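A single protein chain has been removed from this complex, and every other one stays in its place.
Right after this comes chain A.
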(Lines give C-alpha, C1' and ligand atoms only; values in the text may rest on other atoms or scores of the structure.)
Protein backbone atom coordinates (compact mmCIF):
# COMPACT_ATOMS: atom_id res chain seq x y z
CA UNK A 1 0.00 0.00 0.00
CA UNK A 2 3.01 2.21 0.51
CA UNK A 3 3.89 1.66 -3.16
CA UNK A 4 0.34 2.51 -4.13
CA UNK A 5 0.38 5.72 -2.14
CA UNK A 6 3.68 6.73 -3.82
CA UNK A 7 2.51 5.96 -7.34
CA UNK A 8 -0.93 7.55 -6.90
CA UNK A 9 -2.76 5.57 -9.58
CA UNK A 10 -6.37 6.24 -10.52
CA UNK A 11 -7.16 2.60 -9.81
CA UNK A 12 -5.29 -0.11 -7.98
CA UNK A 13 -5.81 -3.83 -7.58
CA UNK A 14 -5.46 -5.38 -4.13
CA UNK A 15 -2.65 -7.82 -3.48
CA UNK A 16 -3.98 -11.28 -4.29
CA UNK A 17 -3.02 -14.92 -4.22
CA UNK A 18 -3.81 -15.83 -7.81
CA UNK A 19 -3.50 -19.53 -8.56
CA UNK A 20 -3.76 -21.39 -11.86
CA UNK A 21 -6.67 -23.66 -12.67
CA UNK A 22 -4.91 -26.91 -11.93
CA UNK A 23 -4.08 -26.50 -8.23
CA UNK A 24 -5.71 -28.83 -5.73
CA UNK A 25 -8.82 -28.01 -3.78
CA UNK A 26 -7.03 -27.16 -0.56
CA UNK A 27 -4.60 -24.75 -2.21
CA UNK A 28 -7.46 -23.15 -4.06
CA UNK A 29 -9.48 -22.64 -0.89
CA UNK A 30 -6.45 -21.12 0.81
CA UNK A 31 -5.97 -18.69 -2.05
CA UNK A 32 -9.54 -17.44 -1.70
CA UNK A 33 -9.28 -16.95 2.06
CA UNK A 34 -5.90 -15.29 1.78
CA UNK A 35 -6.98 -13.01 -1.03
CA UNK A 36 -9.95 -11.80 1.01
CA UNK A 37 -7.77 -11.19 4.08
CA UNK A 38 -5.30 -9.24 1.98
CA UNK A 39 -8.10 -7.23 0.40
CA UNK A 40 -9.34 -6.18 3.80
CA UNK A 41 -5.80 -5.36 4.92
CA UNK A 42 -5.21 -3.20 1.82
CA UNK A 43 -8.44 -1.30 2.28
CA UNK A 44 -7.66 -0.73 5.94
CA UNK A 45 -4.30 0.79 4.99
CA UNK A 46 -5.77 2.86 2.20
CA UNK A 47 -6.19 6.55 2.90
CA UNK A 48 -9.28 6.56 0.69
CA UNK A 49 -10.65 3.40 2.30
CA UNK A 50 -10.85 1.51 -0.96
CA UNK A 51 -12.49 4.20 -3.07
CA UNK A 52 -10.10 3.60 -5.99
CA UNK A 53 -9.61 -0.08 -5.45
CA UNK A 54 -10.30 -3.12 -7.57
CA UNK A 55 -11.08 -6.12 -5.45
CA UNK A 56 -9.46 -9.25 -6.87
CA UNK A 57 -11.65 -12.30 -7.38
CA UNK A 58 -9.90 -15.67 -7.41
CA UNK A 59 -11.11 -19.24 -6.97
CA UNK A 60 -9.29 -21.25 -9.61
CA UNK A 61 -11.42 -23.73 -11.46
CA UNK A 62 -13.98 -24.30 -8.73
CA UNK A 63 -17.37 -22.81 -9.51
CA UNK A 64 -18.20 -22.84 -5.82
CA UNK A 65 -15.07 -21.01 -4.75
CA UNK A 66 -15.43 -18.50 -7.55
CA UNK A 67 -18.96 -17.69 -6.45
CA UNK A 68 -17.94 -17.49 -2.84
CA UNK A 69 -15.05 -15.16 -3.56
CA UNK A 70 -17.05 -12.95 -5.89
CA UNK A 71 -19.83 -12.60 -3.36
CA UNK A 72 -17.43 -11.79 -0.55
CA UNK A 73 -15.44 -9.23 -2.52
CA UNK A 74 -18.68 -7.52 -3.54
CA UNK A 75 -19.41 -6.81 0.10
CA UNK A 76 -16.26 -4.71 0.44
CA UNK A 77 -15.97 -1.03 -0.31
CA UNK A 78 -14.34 -1.46 -3.73
CA UNK A 79 -15.01 0.50 -6.89
CA UNK A 80 -14.56 -2.42 -9.28
CA UNK A 81 -13.42 -6.00 -9.66
CA UNK A 82 -10.29 -7.58 -11.01
CA UNK A 83 -10.99 -11.14 -12.01
CA UNK A 84 -7.79 -13.05 -11.61
CA UNK A 85 -6.50 -16.52 -12.25
CA UNK A 86 -7.42 -16.77 -15.91
CA UNK A 87 -5.10 -17.13 -18.85
CA UNK A 88 -3.00 -19.51 -16.82
CA UNK A 89 -3.79 -22.78 -18.51
CA UNK A 90 -7.49 -23.38 -18.03
CA UNK A 91 -9.48 -24.72 -20.97
CA UNK A 92 -11.75 -22.49 -23.01
CA UNK A 93 -14.93 -24.25 -21.96
CA UNK A 94 -13.98 -24.11 -18.29
CA UNK A 95 -13.20 -20.42 -18.55
CA UNK A 96 -16.61 -19.49 -19.91
CA UNK A 97 -18.56 -21.18 -17.15
CA UNK A 98 -16.21 -19.87 -14.47
CA UNK A 99 -16.39 -16.30 -15.78
CA UNK A 100 -20.15 -16.44 -15.88
CA UNK A 101 -20.25 -17.82 -12.35
CA UNK A 102 -18.18 -14.87 -11.18
CA UNK A 103 -19.99 -12.10 -13.02
CA UNK A 104 -23.36 -13.48 -11.95
CA UNK A 105 -22.34 -12.67 -8.39
CA UNK A 106 -21.00 -9.19 -9.06
CA UNK A 107 -22.99 -5.95 -8.87
CA UNK A 108 -23.96 -4.57 -12.24
CA UNK A 109 -22.92 -0.99 -11.63
CA UNK A 110 -19.20 -1.57 -10.99
CA UNK A 111 -16.60 -2.29 -13.70
CA UNK A 112 -14.97 -5.71 -14.15
CA UNK A 113 -11.49 -6.21 -15.48
CA UNK A 114 -9.91 -9.50 -16.50
CA UNK A 115 -6.23 -10.07 -17.08
CA UNK A 116 -4.35 -12.16 -19.63
CA UNK A 117 -7.22 -12.67 -22.07
CA UNK A 118 -6.02 -11.05 -25.27
CA UNK A 119 -6.97 -13.02 -28.37
CA UNK A 120 -9.95 -11.51 -30.19
CA UNK A 121 -12.00 -14.65 -29.55
CA UNK A 122 -11.13 -14.55 -25.85
CA UNK A 123 -12.11 -10.90 -25.68
CA UNK A 124 -15.47 -11.68 -27.24
CA UNK A 125 -16.06 -14.48 -24.74
CA UNK A 126 -15.14 -12.15 -21.92
CA UNK A 127 -17.46 -9.45 -23.19
CA UNK A 128 -20.25 -12.01 -23.45
CA UNK A 129 -19.71 -12.87 -19.80
CA UNK A 130 -19.97 -9.24 -18.74
CA UNK A 131 -16.36 -8.09 -18.66
CA UNK A 132 -15.68 -4.39 -19.25
CA UNK A 133 -11.89 -4.04 -19.29
CA UNK A 134 -9.15 -6.26 -20.63
CA UNK A 135 -5.41 -6.11 -20.10
CA UNK A 136 -2.93 -8.42 -21.74
CA UNK A 137 0.42 -8.57 -23.44
CA UNK A 138 -1.15 -9.73 -26.69
CA UNK A 139 -0.25 -6.63 -28.70
CA UNK A 140 3.25 -6.51 -27.25
CA UNK A 141 3.92 -10.14 -28.11
CA UNK A 142 2.59 -9.72 -31.62
CA UNK A 143 4.84 -6.75 -32.17
CA UNK A 144 7.92 -8.39 -30.75
CA UNK A 145 7.32 -11.37 -33.01
CA UNK A 146 7.07 -9.17 -36.08
CA UNK A 147 3.34 -9.78 -36.51
CA UNK A 148 0.82 -7.26 -37.75
CA UNK A 149 -2.90 -7.61 -37.10
CA UNK A 150 -5.02 -7.71 -40.21
CA UNK A 151 -8.22 -9.49 -39.17
CA UNK A 152 -11.16 -7.76 -40.81
CA UNK A 153 -13.27 -5.67 -38.51
CA UNK A 154 -15.25 -3.67 -41.01
CA UNK A 155 -15.95 -6.70 -43.09
CA UNK A 156 -17.62 -8.32 -40.19
CA UNK A 157 -19.73 -5.25 -39.73
CA UNK A 158 -20.71 -5.43 -43.37
CA UNK A 159 -21.49 -9.09 -42.98
CA UNK A 160 -24.00 -8.28 -40.34
CA UNK A 161 -26.01 -6.64 -43.06
CA UNK A 162 -25.41 -9.08 -45.86
CA UNK A 163 -25.31 -12.27 -43.89
CA UNK A 164 -23.01 -13.62 -46.55
CA UNK A 165 -19.40 -14.53 -45.97
CA UNK A 166 -17.01 -14.04 -48.82
CA UNK A 167 -14.00 -16.17 -48.19
CA UNK A 168 -11.89 -14.73 -50.99
CA UNK A 169 -11.84 -11.26 -49.41
CA UNK A 170 -10.85 -12.66 -46.05
CA UNK A 171 -7.37 -13.29 -44.79
CA UNK A 172 -5.84 -14.71 -41.62
CA UNK A 173 -5.81 -12.66 -38.40
CA UNK A 174 -2.21 -11.57 -38.68
CA UNK A 175 0.78 -11.60 -40.98
CA UNK A 176 4.41 -12.09 -40.10
CA UNK A 177 6.21 -9.23 -41.74
CA UNK A 178 9.54 -10.96 -41.29
CA UNK A 179 8.65 -13.34 -44.13
CA UNK A 180 10.46 -12.91 -47.44
CA UNK A 181 7.16 -12.77 -49.25
CA UNK A 182 6.86 -9.16 -48.08
CA UNK A 183 10.25 -7.98 -49.35
CA UNK A 184 8.75 -6.11 -52.26
CA UNK A 185 5.21 -5.73 -51.04
CA UNK A 186 4.45 -2.04 -51.47
CA UNK A 187 0.95 -2.31 -50.04
CA UNK A 188 -0.09 -1.11 -46.58
CA UNK A 189 -0.42 -3.52 -43.69
CA UNK A 190 -4.18 -2.99 -43.89
CA UNK A 191 -5.58 -1.13 -46.85
CA UNK A 192 -7.50 1.90 -45.66
CA UNK A 193 -6.21 1.72 -42.08
CA UNK A 194 -5.89 5.23 -40.69
CA UNK A 195 -3.01 4.56 -38.31
CA UNK A 196 0.28 6.42 -38.73
CA UNK A 197 2.08 3.30 -39.94
CA UNK A 198 -0.41 2.45 -42.66
CA UNK A 199 -0.71 6.07 -43.75
CA UNK A 200 3.06 6.39 -44.18
CA UNK A 201 4.73 3.05 -44.73
CA UNK A 202 4.61 -0.17 -46.66
CA UNK A 203 4.95 -3.84 -45.79
CA UNK A 204 8.23 -3.87 -47.71
CA UNK A 205 9.73 -1.18 -45.52
CA UNK A 206 8.61 -2.90 -42.34
CA UNK A 207 10.02 -6.16 -43.60
CA UNK A 208 13.35 -4.43 -44.11
CA UNK A 209 13.31 -2.74 -40.68
CA UNK A 210 12.53 -6.01 -38.94
CA UNK A 211 15.29 -7.82 -40.76
CA UNK A 212 17.92 -5.24 -39.88
CA UNK A 213 16.77 -5.16 -36.25
CA UNK A 214 15.85 -1.51 -36.22
CA UNK A 215 13.85 -0.24 -33.26
CA UNK A 216 11.63 1.68 -35.64
CA UNK A 217 10.13 -1.66 -36.72
CA UNK A 218 8.63 -2.25 -33.29
CA UNK A 219 7.53 1.35 -32.96
CA UNK A 220 5.63 1.25 -36.24
CA UNK A 221 4.18 -2.20 -35.64
CA UNK A 222 3.02 -1.33 -32.15
CA UNK A 223 1.26 1.75 -33.50
CA UNK A 224 -0.61 -0.30 -36.08
CA UNK A 225 -1.43 -3.25 -33.84
CA UNK A 226 -2.70 -1.03 -31.06
CA UNK A 227 -4.78 0.99 -33.49
CA UNK A 228 -6.26 -2.13 -35.07
CA UNK A 229 -7.02 -3.74 -31.73
CA UNK A 230 -8.66 -0.60 -30.36
CA UNK A 231 -10.81 -0.40 -33.49
CA UNK A 232 -11.92 -3.95 -32.72
CA UNK A 233 -13.02 -2.83 -29.27
CA UNK A 234 -14.84 0.12 -30.74
CA UNK A 235 -16.74 -2.22 -33.04
CA UNK A 236 -17.70 -4.34 -30.06
CA UNK A 237 -19.06 -1.30 -28.28
CA UNK A 238 -21.02 -0.28 -31.35
CA UNK A 239 -22.42 -3.76 -31.79
CA UNK A 240 -23.56 -3.86 -28.16
CA UNK A 241 -25.18 -0.43 -28.45
CA UNK A 242 -26.99 -1.60 -31.57
CA UNK A 243 -28.17 -4.68 -29.73
CA UNK A 244 -26.29 -6.89 -32.16
CA UNK A 245 -23.40 -8.21 -30.13
CA UNK A 246 -24.47 -11.86 -30.47
CA UNK A 247 -24.53 -11.61 -34.24
CA UNK A 248 -21.21 -9.77 -34.24
CA UNK A 249 -19.65 -12.50 -32.11
CA UNK A 250 -21.07 -15.33 -34.15
CA UNK A 251 -20.02 -13.77 -37.46
CA UNK A 252 -16.54 -13.13 -36.17
CA UNK A 253 -16.02 -16.71 -35.01
CA UNK A 254 -17.48 -18.20 -38.17
CA UNK A 255 -15.31 -15.92 -40.25
CA UNK A 256 -12.23 -17.13 -38.40
CA UNK A 257 -13.24 -20.77 -38.75
CA UNK A 258 -13.75 -20.48 -42.52
CA UNK A 259 -10.40 -18.80 -42.93
CA UNK A 260 -8.64 -21.46 -40.95
CA UNK A 261 -10.44 -24.14 -42.94
CA UNK A 262 -9.61 -22.42 -46.21
CA UNK A 263 -5.99 -22.07 -45.20
CA UNK A 264 -5.80 -25.75 -44.31
CA UNK A 265 -7.03 -26.87 -47.73
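Note that a residue touches a chain if its C-beta (ideal position, glycine included) is under 8 Å from a C-beta of that chain, and two chains touch if they have at least 3 such contacts; residues count from 1.
The rule we apply is simple: contacts and distances are computed from a predicted model.
Colleague: The hidden chain: which UniProt name fits, "Pyruvate dehydrogenase E1 component subunit alpha", "Queuine tRNA-ribosyltransferase catalytic subunit 1", "Opossum" or "Proteasome subunit beta"?
Modeller: "Queuine tRNA-ribosyltransferase catalytic subunit 1"
Colleague: Would you indicate which residue among A:30, A:136 or A:211 is in contact with the undisplayed chain?
Modeller: Reading the full complex, the residue touching the unseen chain is A:211.
Colleague: Looking at A:219, A:242 or A:260, which makes contact with the chain not pictured?
Modeller: A:219
Colleague: Can you list where chain A touches the absent chain?
Modeller: Its contact residues with the unshown chain are 183-184, 186, 196, 200-202, 204-205, 207-209, 211-217, 219-220.
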